[in-house]
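To start, I am sharing the structure in question, which I have written as structure tokens.
A single protein chain has been removed from this complex, and every other one stays in its place.
Residue numbering begins at 1 within each chain, and the chains themselves are lettered A, B and C in the order written.
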Amino acid sequence: MAKNEEALFPLADHFATPYQQVESSKLGMWLFLATEILLFGGLFTAYSVYAYAHPGVFKEAHRYLDVTLGMTNTIVLLFSSLTVVLAIHAAQKDKIKWVVFNLGLTIVCAAAFLVVKYFEYAHKFHAGLLPGRYFTNATISNPDQAHIFFGIYFLMTGLHGIHVVIGIGLLTWILLRAIKGDFGSQYYLPIEISGLYWHLVDVIWIFLFPLLYLIR
Amino acid sequence: MKNLNELLQMVIPKGWLFSTLPMGISDHASEVDTLYWFLIITCLILFLLVVIPLIIISIKYRRKTPLQRAISQIDHNFWMESLWTFLPFIYLTILFVWGFQQFLPIYIAPTGAKELRVVGQKWQWSVDYVDEEINVAGVGATIAVPVGQPIKLVMSSQDVIHSFYIPNLRLKQDVVPGKYTTMSFRADREGEYPILCAEYCGDLHSQMLAKLKVLPAEGYASWVNEMKSADQEMPLLELGTKLSEKLGCLACHSTDGTAKLAPSFKGIYGKKEEFSGGGSAIINDDYIRQHILEPQKTTAKGYPPIMPSFQGRVTERGISALIAFIKSLAE
Amino acid sequence: MSFRHMVLGPKPHIQSVALYWIVFFALVSLTLLTVYLSHYDFGAWSVLVTLIIAGTKALLVMGFFMHLFFDNKFYALVASTSLIFLSIFILSSVLDFDSRSYVDEQDANFRLRDEKVYQRSLNPENLPFRPGLSEPDKALLIDIGPGEH
Partner (left out) sequence: MTIYENKPSYLNEQKGLTSWLFTLDHKRIGIMYLASIFFFFIVGGIFALLLRTELLTPGKTFLEAKSYNQFFTLHGTIMVFLVIIPGIPASLGNFVLPLQLGAKDVAFPRLNLMSYYIYVFGSLLAVFSIFLGAIDTGWTFYAPYSLQTQEKVVMMVTAAFILGFSSIFTGINFISTIHKLRAPGMNWFKMPLFVWGIYATSIIQVMATPVLGITLALIVVERLIKIGIFDPTLGGDPILFQHFFWFYSHPAVYIMILPGMAIISELITTFSQKKIFGYRLIAFSSIAIAIISFLVWGHHMFVSGQSALIGMIFSALTFLVAIPSGIKVFNWVATLYKGSISFATPMLYALSFLFLFTIGGLTGVFLAVLSVDVHLHDTYFVVAHFHYVMVGGTFMAFLGGVYYWWPKMFGKMYDERIGQLGAWLVFLGFNLTFFVQFYLGSQGMPRRYYNYLQQFQTLHVISTMGAYLLGLGFLVVLINWIHALFYGKVAPANPFHATTLEWTHASSPPIAHNFVRQPIVTEEPYCYGDEPHHIHGLAHKGA
């Protein structure tokens, strides 16, 4: 895996030049990211409407979320974003060991994020802070709307969590290809594409964290 | 402008082709009709503006020989294109303002409007008269209002979305569970007019009908009295027959043994009924009473659990009357 | 335009590692700042402050990590188009809720429920109108009530 000047660009035969292929793929990915933004957008709309309709309830309910854990997760995700971009940088400089190292670190961070999420979810399950009919918490003062907050909380973080899991799969595949020696300064498009996806997962969390944990 | 509709009806021969709207029975309706006719005429003109040139051009410039070429390759004309880009703005602005002016008053009830509270449920309307303290409900229920009196409807639904639609008033408003919607009107012409449900609500959506009866003041007063006293004087069996229709029981329960959406009343009294969740019970007075008030506790095997609760909608005497009615159908 | 340029495109902008680290530390500082600020109540401004900080963070990630600042500007257009449509969606929906009471206060009940209407004993019979029809729903209403606990 050391010598990667030979990692040639695998040009698909309907493209004329590598540049055309890179640009098309990146454009395709950005369009896909736009759809992701709007997919989450539905949940952000639901959040805004109910936060607007029941401001008091949402303020109270958000106190049941652990800010420290949320903040830890934010920083973990930010760091994983950094390592992805460092992996791309290493590929551009043909430093394949660093590519592998950084991608590995990203996957570890993603896994750590899920572990923290698991503890948070476990706490919610334990305390009965669950969506809809499963809501059984007795301490909250207005359970009639509070369950909507936790419904939205689980939907948003759940959908985000699914994206994290998909991201782990994607990055593992890229990692294996990097170990195989597929990438070099000529060809690092797949790292860049999956990097874009991973950054978007981060960007969405950047909004989820304050909206769910901090709004008062 | 208000009488444009009437003017048109004088000019255009009264035939089925031209009476495209049902008879309007309020000022609002005739205003809407004016706008509707304005739209018909202007849109007809616009349609002809497209279609007549289209036909003339198609005939005049049709290809006569297989290799005939176009006479000209003209591909733009700034003034023409600007014309049909900007001219529509004026027309559309008129329509918007006109439509909005008529739209807003539907939701602003004049002071002193009589308040009627409407509840939609599958598949009937129930209307409470707040001042008169009476309730009318059931499939095909008659909802009476005094002529010329502003009415405010405060509406909600207890299951799915319905829509309260009175074609003759040109009014329609969705009835939404979990919130109240309002609508106000004043009917100016006596008579009976249909009320329909316009939002799809299930199997019997098209049967969810009622009648709007516009009565003169004294006629209305006597109607109210009749409604108040009717139930007290009637013998039980007669009242039960009436209630079974009024409350909509017969929409699902037949009286002749055929299975509709629920078991038939015929011969059910005294029988043992199996429930869908397991268990069974003898259909007796107690069971019928409980089932009218809390229908969701048990559902007959093979039928959907769709019966609404009649808690608060039927008096004790009413329940006794219904029991008498069902008993009368026992074999 | 050289042949190499046509085939491989313009040389990719390779940013320095230091820049990425600086951006990362800026992101962490903003995270700490927003958590710190959440302890203070700015009233109606709280949401705005939080969103501005989150927006800045998102901009940093998209601009530097996702290379929007250096790459083809059309990608930025794609991203911002989706955000514009999203904000139209959110704002219209919220405006609908906000303005339901403008014409008729009856229409405001969706908001009023928060404070008044829902101060009921969670007995379905006491709902503002008649109880829900289908059996699971009714069970639910009892399920989530405080009376159970």
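Note that in this section a contact is a pair of C-beta atoms (placed from the backbone, for glycine too) under 8 Å apart; a residue touches a chain by one contact, two chains touch by 3 or more.
All of these numbers come straight from a predicted model, not from anything done at the bench.
Participant: Considering the complete complex, which visible chains touch the unshown chain?
Facilitator: In the entire complex, chains touched by the missing one are A, B, C.
Participant: For subunit C, which residues touch the unseen chain?
Facilitator: Spelled out for subunit C, the touching residues are 74, 81-82, 85, 88-89, 92-93, 95-103, 107, 110, 113, 118, 132-134, 136-137, 140-141, 144.
Participant: List the residues of subunit A that touch the chain left out of this view.
Facilitator: Within subunit A, the residues touching the omitted chain are 12-16, 20, 23-25, 27-28, 31-32, 34-43, 45-46, 49-50, 53, 131-134, 144-145, 147-148, 151-152, 155.
Participant: Which parts of subunit B face the unshown chain closely enough to count as touching?
Facilitator: 20-22, 31-32, 35-36, 39, 43, 46-47, 50-51, 53-54, 57-58, 61-63, 67-77, 80-81, 84-85, 88-89, 92-93, 95-96, 98-104, 106-107, 159-161, 163, 165, 167-168, 170-174, 176-179, 181, 194, 196-207, 304
In this text, only the chains that are shown with their structure count from here on.
Participant: For subunit B and subunit C, let me know how many angstrom lie between their CA-based centres, rounded off.
Facilitator: Each chain's C-alpha centroid was found; their separation is 39 Å.
Participant: Where the centres are mean C-alpha positions, what is the separation of subunit A from subunit C, in Å?
Facilitator: About 15 Å separates the centre of subunit A from that of subunit C.
Participant: Multi-chain contacts only, two chains or more: what residues does subunit C have there?
Facilitator: Where subunit C meets two or more other chains at a single residue, that happens at 110.
Participant: Residue numbers of subunit A touching subunit C in their complex, please.
Facilitator: Of all residues in subunit A, those touching subunit C are 17-19, 22-23, 26-27, 30-31, 33-35, 37-38, 41, 44-45, 48-49, 52-57, 67, 71, 74-75, 78-79, 81-82, 84-86, 89, 92-93, 132-133, 135-136, 138, 142-145, 147, 195-196, 199-200, 202-203, 206-207, 209-211, 213-216.
Participant: Across the complex, what residues on subunit C touch subunit A?
Facilitator: Touch list, subunit C to subunit A: 6-9, 12, 14-15, 17, 20-21, 23-24, 27-28, 31-32, 34-35, 38, 41, 46-47, 50-51, 53-54, 57-58, 61-62, 64-66, 71-72, 74-75, 78-79, 81-83, 85-86, 89-90, 93-94, 97-98, 110-111, 114-115, 118, 122, 139-140, 143-146, 148-149.
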